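Presenting chain A:
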Amino acid sequence: MTYVRHIEHENIVHRCFRCGYCRYPSNYSDFNCPSYKAFGWDTFAPGGRMWLTRAWLAGEIETSARFAEIMFSCVACDNCKNQCVFPKFKDFLPDIFQETRAELVGEGRIPPGVRDYFKAIAVNGNPYKLPQSERGAWAAGTGLKPFNNHKYLFYTGCVGSYDEVGQRMAKSVGKMLVDAGLSVGILGSEETCDGNDVRVLGEIGLFTQLAQANVDIFKAKGVREIITLDPHALNTFKKDYPGLGGIFQVRHYSEVLAELIRKKKIKLKTYPAKITYHDPCYLGRHQNIYQAPREILKAVPKAELIEMHRHGPNAFCCGGGGGNFFTDILGTAESSASRVRVREAAETGANILAVSCPNCAKMLSDAVKMEHLEDRMEVLNLAEILERARK
Partner candidate 1 sequence: MHQLKFDQKVCASCRSADCLLKCQYMKFSGHKEAHGEMMKIMKGKDSRVLTECMTCYACEEYCTRGNHPFYLISERREEKGMFTAPRPITNQWINMTKMQGKYLVGDVKDKALSCCYIPDLGALGTGEIFKDVASAGVFGAEFMCPAVHTHFARMSVIKERLPVVIENYRKLGVKEVICLHDECYGTLTSIASAYGMEVPFKPVYYLDYVLQRMKELKDKIKPLNITIAYQRSCSNRLIPDKLPVVKKIFQLIGVKAPKRTYQDKNALCCAEILRSISGYKLADDVVKRNIDDMVKVGAEYCVFNCPACQISLSEKVAKRGLKPVHIIDLCKMAIGEKERGTI
Partner candidate 2 sequence: MSDIRKSLVDIVGERGVSDAPEELWFYSRDPGVLAPHRPDYVVAPQTTEEVQKIVRLANRQKIPVIPMGNGMSLAGLVIPLKGGIVMDMKRMNKILQVNPMARYVVVEGGTSQGALKAYLQKNHPTLRHSIPDAPPATTIAANVSLHGQGRLTNQYGFNSDMVTGLEVVLPTGEICLIGSPSIGPYWISKGPTLPDLSGLFLGWLGCTGIITKVGLKLYPNKKIRDAELFVTDRVDLIPHILYKLTHLEMLEDINVWFQPKPLMFLGNFHITIFFTGDTAEEIEFKRKMIWDTLQEYMDSKDGGFMAIQYMKSVLLEMPGRNIADFADVPKGGGFEYSGPIAPIEHFPQYAAKLVELAAKYNVLYASAARLISGGHAMMFSISFAFNRNDPAMMERVENALDEAMAFALDMGGIPWKPNFKEQKMTLERMEPNARNLLLMIKNNLDPQGIMNPGNWEVNA
């Protein structure tokens, strides 16, 4: 078949059977694709997206707001990549969707929310349209100093820098790193958006610009080792930055905290609580880090870790990935990912929903309110839980 539009992996798009394994966790207990769960049309499942991409490449359907909505409602959670039953082909599913979005960006036909997101980042350096000078304001009182030949750079990202819930996570993690005696600094107003979600949404030009700015300043400051707050940043630092000359040792803060506990740099008293842990897609499926956060929670005396039905590689996304944290294409209906996820968390009987990603923290905190679960369950990040156990 000849295509009238082109993407890199167009020669394999037709290999999708649309069989539907992609929309499930490995035990098929529920739909595990947030956009399919929210919209309920086959077109919003990975198979539908794949078949429509092919139709669109072939000119059988035209670019439209609906087509863009279908493509941009993908939260890039990678569940489909994990579950697809076609070896090798499966590895390219997220790439194909990203390439299609990039084409739409090229055509200038993107949902308004996505357009606003790009614009805010391009103009303000962050999607909140807040001044760059305020980027490091959250760090006040944590003991964190501007990066100056420290061993580690603590990279915060936009959500940790500007969002209230994100800032809470940044503060508690930052303080804990300082308290544990780590040589760690921040870039504050010199930090640039990591660009992970910009890339996933297909704005490769803007991404490259952001990434290059970060690489340049990291190098100029002599950064060698980075601890990220945001798994999204971790992901792009590890996967994309090396291609731009940015080769650093990058770890997520959960890995670092786990190590500090192991080395007894963080000492814990008892904290009796029932905790369930939500795996962020960019830490779990994208970076294969499942154990470090659990190691932290299991280290808290008297705390009980209860797994949700879907966890680890089968975790259900909070719905905030792939830029949906800002673009909100999935919406806030009862079937939206974050609300489904907090209901699942509440089912475990846990009184704490532990999170390790600032996006998840915000998404799930809001959902807890929408589901009226505030009295039953608190959303806390790993460092906050440790903080309570230190007292």
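Methods note: a contact is a pair of C-beta atoms (placed from the backbone, for glycine too) under 8 Å apart; a residue touches a chain by one contact, two chains touch by 3 or more; residues count from 1.
The candidates were selected such that all candidates are chains of the complex that A comes from, given by their letters.
What you are looking at is a predicted structure, and each value in this text was computed from that prediction instead of being measured.
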{"item": "For chain A, as assembled in this complex, the candidate in touch from 1 or 2", "value": "2"}
{"item": "Chain A to candidate 2 touching residues, read off their complex", "value": "1, 14-21, 23-24, 27-30, 39-43, 48, 51-52, 55, 60-62, 64, 66-67, 70, 85-87, 89, 309, 333"}
